[in-house]
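Every protein chain except one is present and positioned as in the full complex.
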Amino acid sequence: MTTPDTPAGTAPAAPTARQKTEHRLPVVDIVISLGLAALFGNAFWIATEWSERAGLFPRMVTLLGVALALLHVVMLLLRARRAVPVVESRVDADDEAEGDVEYVFAHAGGRVWAGSLAWVAAFFVGLYVVGLFVTAPLFAFTYLKLSVRRSWVFSLVYAAVVFAVLYLAFEVALQLQVPPGLFF
Amino acid sequence: MTHRPLTALRRAGGAAVLVAALAACGQDGETSGDGAEANFYEGENLDFVVPYDAGGGYDVYARAIAPYLGECLGAEVVVRNEPGAGSLLATNATAAAGPEDRRIQITNSVGTTSAQIAGAEGVMFDMSEFSMIGRLATAPDTVAVAADSDLEDFQDIIDSEETVRFVATGPGSNEYIAASVLSAIYGFPYEVITGFGGSGEARLAVIAGNADAHASTWDSHLGAIESGELNPVLVTSDEPVELLPDTPVLTDFTPESEEGQVLVEDLVNLETLGRGLVAPPGLPENQLTELREAFECATTNEELIAELEGQQRPLDVLNGDEYLELIESVIDSSPEFIEAVKASF
């Protein structure tokens, strides 16, 4: 949960490129593992306050976690020392699918990241504040118009269709609850 | 889908009646202030909150009564499921809601009231402070054993020298409370095995003979009783349940101690709390009256009564004042009873 998911894709991408010919120290993996070790350690500490039956599993799990995370760090360090400067042998045919998404995440520029995350944030904040029926068409319109740069007509029609479908399906037909927003 | 036109028709009918009533009001002269406020819910959306997932007993009751309530109020009553923390989440939210929120809730009053008197964690409400609309139905816990069990009736459980093993999903559940209070009353040795994923799974452990007894609402047992797998031995109430007329009730078994007598009374009170209908605390008088009248109007509707009978989910109505009194009496239970309930958390 505390995995550092810093959206600044540029920062970790840089070292990988630079260290291709040196000993490759997988900094991010080490940081993640240490973070996990800290998380498990903290969870273990919390679990010590519980009774034996309620605490048994948590203590076992968290201890195992701390041990594994530290072991992983040691393994990474050992391997980095030993490793020959291997040219990155990325065989894309071998793992196209994941590798491809990974490639996108690793190579999207900082501005693209910031932009995309801002749109996502806008959508969910909108969902929280003004509810689904306002957010959905509004987001569809602004996103298509401003980010995808489609025509006015296209964006408006898309937004209208989104609203109509949502309204008919959730409000009229099924009467299901949707995020209402703060003021309704 | 054959149902929808019917509901719509009924709604239209209800609206017509309301219009007529309003017209009649108008003729009485200027009832400006009162008249306007008396119809706080009319023409509005009213959230009817079910504190559990869709599909359970509370949900079925709520969905059955909602259209009738809507008709009587002239409002659009929309059922909302807000599951979480065994109904505490939604009940806390209702307690925190204001009178202007147009929110009512069906409550597992047995569970919430016992959580309150046990001082359990997570309780942020006082059951007696809710604006009581009334009680819809009772759901007294019923002790059932496997059809081929050595324990043939409740007397066998009372006389048992060996530990009677009950099943429950977890501490604090209605199942757990009923088992531990029963043991406190009759003094038989007991154990509650918890950790089952659901009440069906717990019941299966009893049928398989891995545990002895399961105390759960009578309607949740019904399927297994009718399939001949379970034998109901006790309804924790002072009168039989309509659909299990031959099952003995708690007051049939007189405990030896005087303290036991008191506990019996307290448990009967608790179990008859059943499924209530409440609104946020501090509702203005006229709003509460509007809701209570609609409740009476809906629960006396023959069509609703027949519909619920057909679903084997009968009504057992108390009006708001009676219900409040009952809840207050449970909150004032004897210290011994409160101790016994606390043991379940």
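Letters A and B mark the chains as written, and numbering starts fresh at 1 in each.
The criterion applied here is as follows: a residue touches a chain if its C-beta (ideal position, glycine included) is under 8 Å from a C-beta of that chain, and two chains touch if they have at least 3 such contacts.
In this text, contacts and distances are computed from a predicted model.
K.L.:
Any idea which of "Anti-sigma factor antagonist", "Succinate dehydrogenase", "Rieske family ferredoxin" or "TctA family transporter" UniProt assigns to the chain that's been left out?
P.N.:
The missing chain's protein name, per its UniProt entry, is "TctA family transporter".
K.L.:
Please output the residues of subunit A touching the missing chain, sorted low to high.
P.N.:
Within subunit A, the residues touching the omitted chain are 1, 3-5, 9, 12, 16, 24, 26, 28-29, 32-33, 36, 39-40, 43, 46-47, 50-51, 53-54, 57-58, 61-62, 64-65, 68-69, 71-72, 75-76, 79, 82-83, 86, 88-90, 94-98, 100-102, 104-106, 108, 112-113, 116-117, 119-120, 123-124, 127-128, 132, 136, 139-140, 143-144, 147-148, 150, 158, 162, 166, 169, 174-179.
K.L.:
What is the set of subunit B residues that contact the non-displayed chain in the whole complex?
P.N.:
1-4, 53-56, 59-60, 63-64, 80-86, 88-89, 92, 121-122, 165, 169-172, 191, 193-198, 200-201, 203-205, 207-211, 222-229, 307, 310-312, 345
In this section, only the chains that are shown with their structure count from here on.
K.L.:
I'd like the Å distance between the centres of subunit A and subunit B, where a centre is the mean of that chain's Cα atoms.
P.N.:
Going by mean C-alpha positions, subunit A sits 43 Å from subunit B.
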